[in-house]
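Could you have a look at this structure, given as C-alpha cells, before my questions?
Just one protein chain is left out here, and the rest sit where they should.
Letters A and B mark the chains as written, and numbering starts fresh at 1 in each.
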Amino acid sequence: MAERAEALLLKFPGTNCDEETARGLRLAGFRARTAPVSLAARESFDDVDLVVLPGGFSYGDYVMAGRLASLEISLRLGDALHRFHEGGGHVLGICNGFQILMQLGLLPAGSLVENASERFICQWVELERAAADSPFLDGLPDRFELPIAHGEGRFITAHPEEAEDYVKQGLAAIRYAADVNGSYARIAGLQSVSRRVLGLMPHPERFVFARQHYDRDWKGCEDRGWGYFLFRSIRERVTGAAAV
Amino acid sequence: MPKERLAIEVSQKLQRRRSCNALLYVPQGGAPNFQSTRRYEFGFTGSREAVEDFARRVLLDPVSQELHCGGAPVYPGYAFLLDYGMKPGALDLEKEAVLQFHRESQDGSCVIETLHITKRLYIFRDNGDEPSAASLVRDIVNPAIHSWNVTHADRDA
Partner (left out) sequence: MPIATPERTHRSIPVLDLDGAELERLSARMKLSLSRADMEAVQAYFAAEGREPTDVELEVIAQTWSEHCKHRIFGARIRHEHPGGVIDIDGLFRSCIRAVTDRVRARKPGFVAAAFDDNAGFIRLDERLAACLKVETHNHPSAIEPYAGANTGLGGVIRDILGAGKGAKPVASLDVFCFGSPDTPSDSIRAADVIHPVGILRGVVRGVRDYGNRMGIPTVTGAVQFDPAYIYNPLVFCGTAGVLPLADIPKQVRAGQILLAIGGRTGRDGLHGATFSSASLTTDSHEADQQAVQIGNPIEEKKVLDLVLEARERGWIASITDCGAGGFSSAAGEMLSETGGEIHLERAPLKEEGLVSWEIFLSESQERMVIAVEPGRVEAMQELAEVFETECTVLGEADGSGRLKVRHHGEMVCELDCRRLHEAPQRNLVSRWVPPDWSERSAGGEAEDWGSVLRELMADFAVVSREPIIREYDHEVQGNTVLKPLAGATGDAPQDGAVLEIDGCRRLIGLALSLLPEWGKTDPRAMGRACVDECFRQLVCLGADPERIALLDNFCMGNPDDPDQLGSLVEAVLGICETAEAYGAPFISGKDSFYNYFETEDGPVAIPATVLISGLGVVEDAAHVTGASLRPADGSLLYLLGRGQDRLGGSVYARRRGQAARWRIPETHPEEHLEIYRRYHGALQKGWILAAHDVSEGGLATTLAEMAFSLVGGLDLEDSLGRKDPAAELFGEGPGRIVVQVREEHAGALEKRFADLACLRIGRFTAAHRLLRAPGAGIEESLETLKEIWRNGLKPYY
C-alpha cells in the first residue's frame, strides 16, 4: 500500500464543500487534490486511494439532487468510477456526493428525496454508528454528532422493508439517533456491500476541530471533532496503518 | 421536419392530499385540499421513443416517482387544475439544465427544441364549499415571472 494516501476530489459546477473537505482530508494525513470534472479524464483515478465527491449543488441540483452530475459522470467518465471501485479503490460521497453516488448505483438501491418537512435543514444531529465494519468509521464511537445541511436528504427505498433490511445487513452505516428528515429506518449514511463506498448526508468536514462545535463546553477528543476521525479512519485503512 | 409534442407528468409516490393552507399567506377555514405533479412538455423532432427514454432517464426517479404519459388526470375527481410555470421571458433553471444536458448527450435520435415545465395543482372539493381559484392564484402565482392556467373539471364527466 502507498506510503502517502492520495485523495482526489471531484468538483462539478456547483460543488462548494471541496475546500473544507480537502482541508479535513489533509489534516488526517491525505494528500488531497481537487479536479474540476471538465479535466477529470479517465486516468485521473490511477494512483488514487480515495475518490471523494464533496457537498454542494452540482449543476444546481435541478431536476433532483445529484441527477445531472451522475449523468455527466457517465457521459464524461463512462464507468471509470465503477472500475476504480472494483479495482479496490475507496469512494466517499458527502451530502451532494452521497446523492450522486445513489444515482450512480454505487450504493444499495434507494433514493434521497425532499425532506419530509419540505424545508432545507441546517442543524447538528446526533448519529449512531450502525455498522461495525466500515473502514470509514473505525475510529468513531457508537454515538457522535455532525452537522447536516440539506433539502433532499430523506432516504427512501421502494418499500420501507428494504431500508430495514439494510440495517440488518450492516449496509446502513450511519443512522440518525432521532428522526430529522423522514428517512426510512433513520438512515443517514449507506455503505456498499464491498464496504469500500460510503455515502452520508452529514458533513464530517465541518467538524474536524473541536471549536467548530456549537457548544463552547463540548468535551471531545482534545482539539479534534468527530469528522476528523472519519477521515483518519479511512486514511489509516488505505495506508494499512494501525486502527483495524 | 415538423416539430412534434410530448407531454409527460411526474407524480410523487409519497405525496398525500393536504390542505391548500400550506400554499396561502393567510390560512382560511375550510381551505380545499390539493396534490401536485410536474408536467414536462417537449417540442422535438426525431424519435418519440428517444424523447420518452430521455425523460425516463433524466427526469424520473423510479424509487420515489411515477411517470404518466397520455394526458389522463393523475388524480381524478378534482374541482380544477392550476398549471403554472415560468413565463417565456423568465429564466427556468431546471429547463436550462435539462436542455443543456440534452445538447451535450445528443446521439442524433431526437432533437428536443423546446421544453415547457409547469407545476400542476389538483384542487379538490374536499371541504364542502366550491373552492375559489381566485384566492389560490393570488397567493401562488406571480405575474412578474409566471404564466398560468386554470382548468375546471367537466362536472358531468
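The rule is short, and it goes like this: a contact is a pair of C-beta atoms (placed from the backbone, for glycine too) under 8 Å apart; a residue touches a chain by one contact, two chains touch by 3 or more.
Here the structure is a predicted model, which is why all the values come from computation and not from measurement.
S.K.: Please pick, from A:Arg67, A:Arg129, A:Arg206 or A:Arg232, the residue that touches the omitted chain in the full complex.
M.R.: Selected residue, touching the omitted chain: A:Arg206.
S.K.: I'm checking contacts with the chain that's been left out. Which of B:Gly29, B:Gly70 or B:Pro88 qualifies?
M.R.: From the options B:Gly29, B:Gly70 or B:Pro88, the contact with the absent chain belongs to B:Pro88.
S.K.: In the complete complex, which positions of chain B touch the hidden chain?
M.R.: Where chain B meets the chain not shown: residues 25-26, 86-91, 93, 96, 133-134, 137-139, 141-150.
S.K.: What residue numbers in chain A mark contact with the hidden partner chain?
M.R.: Contact residues on chain A toward the absent chain are 13-14, 16-17, 19-20, 23-24, 36, 38-39, 55-57, 59-61, 119-124, 147, 149, 203, 205-206, 208, 211-212, 214-217.
Going forward, only the chains that are shown with their structure count from here on.
S.K.: Nearest whole angstrom, what separates the Cα centre of chain A from the Cα centre of chain B?
M.R.: 33
S.K.: Chain A touches which residues of chain B in the complex?
M.R.: Answer in residue numbers: 12, 14, 57-59, 61-64, 93-94, 96-98, 101, 104-105.
S.K.: If you look only at chain A, which of its residues touch chain B in the complex?
M.R.: Residues of chain A touching chain B: 59-60, 62-64, 67-68, 71-72, 75, 109-111, 113, 156-158.
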